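Sharing a structure here in structure tokens format.
All protein chains but one are shown at their positions in the complex.
Per-chain residue numbering starts at 1, and chain names A and B are given in the order in which the chains are listed.
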Amino acid sequence: MSAPGSQEFGVRPSLGLSRLLSWFASQNVLLVVGAVIFLTIVALALLAPLIAPYDPNTIDFSQKLRAPGLEHLLGTDELGRDIFSRIVYGARTSLLIGVTVLAFSMALGVPIGLVAGYFGGRVDTVLMRVSDVFLAFPPLLLPIAITAMLGAGLFNAMMALAISWFPWYARIIRGSVMGVREELYIAAAKTMGVSAPRIMLRHALPNSWTPTIVQASMDFGYAILAAASLSFIGIGARPPTIEWGLMVAQSRTKFLDFWWTAACPGLAIFLTVLAVNLVGDGIRDLLDPKSRAR
Amino acid sequence: MSALLQVRDLRKSYATRHGPVRAVDGISFDVEAGRTVALVGESGCGKSTIALTLVRLLEADGGEVRFEDIRLGQLSRRDDIEVRRKFGIVFQNPYSSLDPKMRVLEIVGEPLRTVLGMRGRALRERVIMHLEQVGLGPEHVDRYPHEFSGGQRQRIAIARAVALEPRLLILDEPTAALDVSIQAQVLNLLIELQRTLNLAYLFISHNLATVEYVADEVMVMYLGRIVEAGPVEAVFAAPRHPYTRALIDSIPLLDPSRRGTLQPLGGDVPSPLDVPEGCAFAPRCRYRSERCTRAAPALEETVLEETGERRRIACFHPLDGPIDGGVA
Partner (left out) sequence: MSAEPILAIGDLAVEFPLLSGTVEAVRGCSLSIGKGEVMALVGESGCGKSMLALACLGLVPKPGIVRGSVKVAGREVVGRTDRELADLRGGRAAMIFQNPASALNPFFTVGAQLQEVVARHRGLSRAAARQAVIAAFEDVRLPDPKIALGKYPHQMSGGQLQRVMIAMAVACRPVLLIADEPTTALDVTIQAQIIVLLRDLVERTDLSVLFITHDLGVVAEFCDRVAVMYAGAIVERGPVADFLEEPLHPYARMLLAAVPRLGAGRARLEAISGQVPNLAHLPRGCPFHPRCAKTSDVCRRDDPVMRRAARGRHVACHHALGAIDGGVTGSSEDAA
């Protein structure tokens, strides 16, 4: 028996968008920086054909290993390809990786966590033990093993990452659902004879996916980094795919004398992951202010 | 003509680490069509468990429930749902009984959609009709729960409960979480709805004054059992069971000339884990005797000579006569 209306404080009008944005910007300079960088990268990816000065695949030995300059903004690699253009096209790949890995991870993890959290008991135990098996592997070992089985290539690498990551999402949503299932609106739905799948999809899921979204926004950057790492060791993207990690790998033998061949793609990876993490922090602060780090 | 809802010897226990807890221990009562029966008691008495058992959110361990003379629990799942839609439930907490991510249209429409398969315009019109019955309007249909106050949310919950046109509503402390001035609004609405929709109510509450306002009959519960039952005004004016008397004596009156007449009952509300031998109330009872600790008194119906009313009492030493000076 709580005090009547104790949750109300009388402040309920909806917020205007511009006011929200300006308040948001004032809270967090880093967030704004991150958002700007991220949006730039998205723009590069979307407008690649318009922005890239050269065709990224054109080989021209006469231009090989040129230092950054007016003709080639970030120089050329050992096959004479313009690095700036390759980075711009590489942005497409990286964003695609982030989205694909997360989509498959969540597609696998969310249903498992939802069912486990909602039903509890034996169903929960079985599902969680199965996904725990995948959790037990060190982060990159499982993807390496899977791509070794399936063969190298960007697509297989992304699937491998999704398979090794889904248990996190399963756990997160399971935790939220276990909290939500005690709410009275779930009980009310049961009394009306609403079926369990419908309760899970219509009631439990919308009320428990916030922590999952927060996690996903932070994982976006990790996905890109992980894929780049896999490409670097040769089991991720392969030529002629343009991927930043692959570019770093390809410059392995040359970069000591020709620093830009490694530094530029490396910097691109760094800035993208940084930007995505800053934006992810901001999303987390917006959706779940209680977890703000001090 | 038999009563709308007939409950006989309902039992429900929970298994806990410390042993079994008998939350509901042999409850029997009837609810007639169009009448209001109230269940009162303090925490741990089992009144909410009864509500949850009736709507099958919990499964009873024993006893029989008949609705419109059809025995529940014996039917196929489909028929069971058919019958169960004839009674609705309104929960105590209007802040958590409505899905915050759904609009009012979807919330009130859910039973119509699930059980009657209604969709689209027909659904919308029917939802508006029920919203108007509870004093809301078509402009509220596309809003979210957080845009409403506690009282309005409870109205939405009531609209949802009457959407399938049930004959009985179970109301589990429907006004406990609301402000005083809003409680009166909702109580008056419930009384009005009872009249216009010919509803029977099973009204669960810990607030005796509220119960007196809405109910026809009352059952007082203590540790899973009914200790006294009868017409509400008579029971409160002239209680026979010492616990009922103690409950009434514990309520502070709005009359400053009666200041200092509060007589608190000693001891704590007992834990259902630790039910004493014999009469469960004996340890706190002023009138107890040897007999009370040896055996638990059965709930027996008697006819009171003075008034001719039927009263059920579970006590070896029932009180007689009204409280001194009556309750004012």
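Rule of thumb we're sticking to: contacts are C-beta pairs under 8 Å (C-beta built on N, C-alpha and C of every residue); 3 or more make two chains touch, one makes a residue touch a chain.
Model, not experiment: these values are computed from the prediction.
> Have a look at B:29, B:236 or B:316 and name the one touching the chain we're not showing.
B:236
> Touching the hidden chain in the complete assembly: which of B:182, B:219, B:299 or B:314 does that?
Of the candidates B:182, B:219, B:299 or B:314, B:182 is in touch with the missing chain.
> Using the touch definition from the top, which of B:206, B:288 or B:317 touches the missing chain?
In the complete complex, the chain left out is touched by residue B:206.
> Touching the missing chain, which residues of subunit B?
Given the touch definition above, subunit B has residues 42-43, 149-152, 179-185, 187-188, 206-210, 212-213, 233, 236-237, 246-256, 258-260, 262-266, 268-269, 271, 326-328 touching the missing chain.
FYI, only the chains that are shown with their structure count from here on.
> Distance-wise, how many Å sit between the C-alpha centres of subunit A and subunit B, to the nearest whole number?
Once rounded, the distance between the two centres reads 51 Å.
> If you look only at subunit B, which of its residues touch subunit A in the complex?
So the residues of subunit B in touch with subunit A come to 55-57, 81, 84-85, 88-89, 91, 93, 95-102, 110-111, 114-115, 146-147, 149-150, 157, 160, 173, 176-180, 182-183, 206.
> For the complex, which residues does subunit A have touching subunit B?
1-2, 4-5, 7-8, 12, 183-185, 187-195, 198, 202-203, 206-207
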